[in-house]
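This structure is in structure tokens; I'll ask about it shortly.
One protein chain omitted, others in place.
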Amino acid sequence: MAASARHAAWALAPAFAVLLAFWLLPLAHLMVLGAESRDSHGSGYWQVLSSAQYLGSLGQTLLLAVVVTLVALLIGGISGVFLARQQFFGRSALVALLTFPLAFPGVVVGFLVILLAGRQGLLASLGLQLAGERWIFAYSLAGLFVGYLYFSIPRVILTVMAACESLDRSLEEAAHSLGAGHWRVVCDVIVPGLAPALASCGAICFATSMGAFGTAFTLGTRLNVTPVAIYNVFTNYANFAVAAALSVVLGAVTWAVLLLTRRLVKNSGTVL
Amino acid sequence: MRAFRKTLAAVLLCGVASLAQAAETAICYNCPPDWADWATQLKAIAASTGVQVPLDNKNSGQSLAQLVAEKAAPVADVVYYGVTFGLQAQKAEVVGTYKPKAWEQIPAGLKDPAGHWFAIHSGTLGIMVNVDALGGLPVPQSWADLLKPEYKGMVGYLDPSSAFVGYVSAVAINRAMGGDLDNFAPAIDYFQKLAKNAPIVPKQTAYARVLSGELPILVDYDFNAYRARYKDKANVAFVIPQEGSISVPYVMSLVANAPHRANAEKVLDFVLSDEGQALWAKAYLRPVRPMKMPAEVAAQFLPDSDYARAGVVDYEKMAAVQEAFAARYLNEVK
Partner (left out) sequence: MKRSSLFVLQLLFTLVVCAFMLVPVLMSLLAGLTRNFFVGLSSGLTFDWLAQVWQAYSPTVWLSLQLALACAVCVCVIGVPAAYALVRMNNRFSRAFEELMVLPVAMPGLASALALLLTYGQFGSFRSSWLFILVGHVLFTLPFLVRPVMAVMQRQQLPVLEEAAASLGAGPIKRFFSVVVPNCRAGILAGVLMVVTLSLGEFNLTWMLHTPMTKTLPVGLADSYASARLEIASAYTLIFLLMIVPLLIALQAISARLSRGERR
């Protein structure tokens, strides 16, 4: 077994080479850049870590990403399980249509949120009809939240649908036959069965939300998430040191949270 | 299955690999098709000089950042951006010097003496209004009008910390409210008051949103408003506020170590030529060279008495204080 594991390690070589050359090396470059200082303001890292504004923005981004991930897991989990278990004509097409939003750049998602909840949006007209005033929330935190949900839910649905294929129905039937109510079956059989898939998917959703730029950029909300702050610093004064430092710090925070979650959800060596 | 995928990929690779043009090209950063009608200008350049210039939708800041990132091996040949970015680019040493054919006709103060950048046209800032989307409300005539509660949720201005137009708006409002480039307190005060009116603050041009009615009132340039009114036939009005405003030049530069220097020079010559400047005029910009506007275009502009309210500022100073103001705006305007 050990010999074949060593053999297997060779199969990792191409991927490792690519990551080393095109990711680690440039990342090192970026980290070094973050330590540079411009116009005697202190190094990029110092400017980032000593600024309440940047730290606040980092905190807001983190909170947003966590909440979006949890809500997406809930919504996507319920719909995904339901869709996986129903067979109906056009299911393939429906799933493809639900996957399509994954391909949207964040900028487009932002404009879709405006179509839904902006001044000329669907909800505004609905509000005018029903309550005499427009329901506009595209430009507030709610709009940003909805935008992030929009590109997270399909991911969860797809993952859950795939994971449902391998759920052991006989366990559920056994639980039912032993008298467990529906909710107990869900909590004690289905959710633990789906847990590795949900955790893995949640990690990706979290990482994506932390790094998401296009949606916040388009919606122009007052909430300046860190990727937008990076863009600001980068494009306004070509201040690469601070931009690099912010990026490295953002990446480090995301990685730390992922690491923490992995520790907490440590299962029997299943893929996280 | 994998073999099929591989062959498909190979075929595509071969087929599309020959996309590289044999024609003369020059790469321009920030030559968007609809802004200042660059689409027509680039077609004219191709027709007159034979140089193909693909369109590019970066904004001023993105162009500068890209130039700095690519300093070691530039991709662009020419760049078009707001004047403060030209000054920054000069400081960052990413632009070379070139004095195009009509150099002497550009007024001093609108060009770098060594040729690092030069203005090609200018625009005036004001309030662009989609009259139909106002729902019967009167068109605002001053900066103070925008603070009125009846316009709640309808006013937009670009983020001063993120877009050049935004910064120009801040400088214009500041000057109109009695401040100057050393004292931005009036502008900060104004934005804080405006924040209570639920403004929308995009980080990039919001032209499309004004047309679609999403953003009925936007602080933007006159040429965008005229384009909306006369080219896109929307019921858009442009107002130069009573308290005053400013006009700013947009400049172009030759990129340092440009890959296609000869073509770049041809492009820069053309945009300052009679034909090029006339095209800018037709796109509702004020050409930098002193020339007579075509009568029908001049008729579409607001009267000169309105334009008398728009002044100019010291662009070097404007560039120097940009970063500090942006930081202050982010801190104080919530």
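Letters A and B mark the chains as written, and numbering starts fresh at 1 in each.
Everything below uses one rule, namely that contacts are C-beta pairs under 8 Å (C-beta built on N, C-alpha and C of every residue); 3 or more make two chains touch, one makes a residue touch a chain.
Quick caveat: nothing in here was measured; it's all calculated off a predicted structure.
Chemist: Out of A:102, A:195, A:223 or A:265, which residue would touch the omitted chain in the full complex?
Modeler: A:102
Chemist: From the list B:33, B:96 or B:153, which touches the chain that is not on show?
Modeler: Touches the omitted chain: B:33.
Chemist: Touching residues of subunit A against the unshown chain: what are they?
Modeler: Output for subunit A: 1, 4-5, 7-12, 14-16, 18-19, 22-27, 29-30, 33, 75-76, 78-79, 82-83, 92-108, 111-113, 115-116, 120, 122, 150, 153-154, 157-158, 162-163, 165-166, 182, 196-197, 200, 203-204, 207-208, 210-214, 218, 226-227, 230-231, 234, 240, 243-244, 247-248, 250-251, 254-255, 258-259, 269-272.
Chemist: Could you pull out which residues of subunit B are in touch with the chain that's been left out?
Modeler: 1-2, 5-6, 8-9, 12-13, 16, 19-20, 25, 27-29, 32-35, 54-57, 66, 69-70, 72-73, 75, 130, 132-133, 204-205, 207-209, 211-213, 232, 234, 259
The working rule: only the chains that are shown with their structure count from here on.
Chemist: If you average the CA atoms of subunit A and of subunit B, how many Å lie between those two points?
Modeler: 34
Chemist: List the residues on subunit A that touch subunit B in their complex, please.
Modeler: Interface residues on the subunit A side: 53, 114, 118-120, 134, 136, 139, 217-218, 220, 222, 224, 228, 231-232, 234-240.
Chemist: Which bits of subunit B are touching subunit A when the two form their complex?
Modeler: Result: residues 59, 61-62, 64-65, 68-69, 88, 92, 153-154, 159, 161-162, 198, 200-204, 209, 212-216, 322-323, 326, 330-331, 334 of subunit B touch subunit A.
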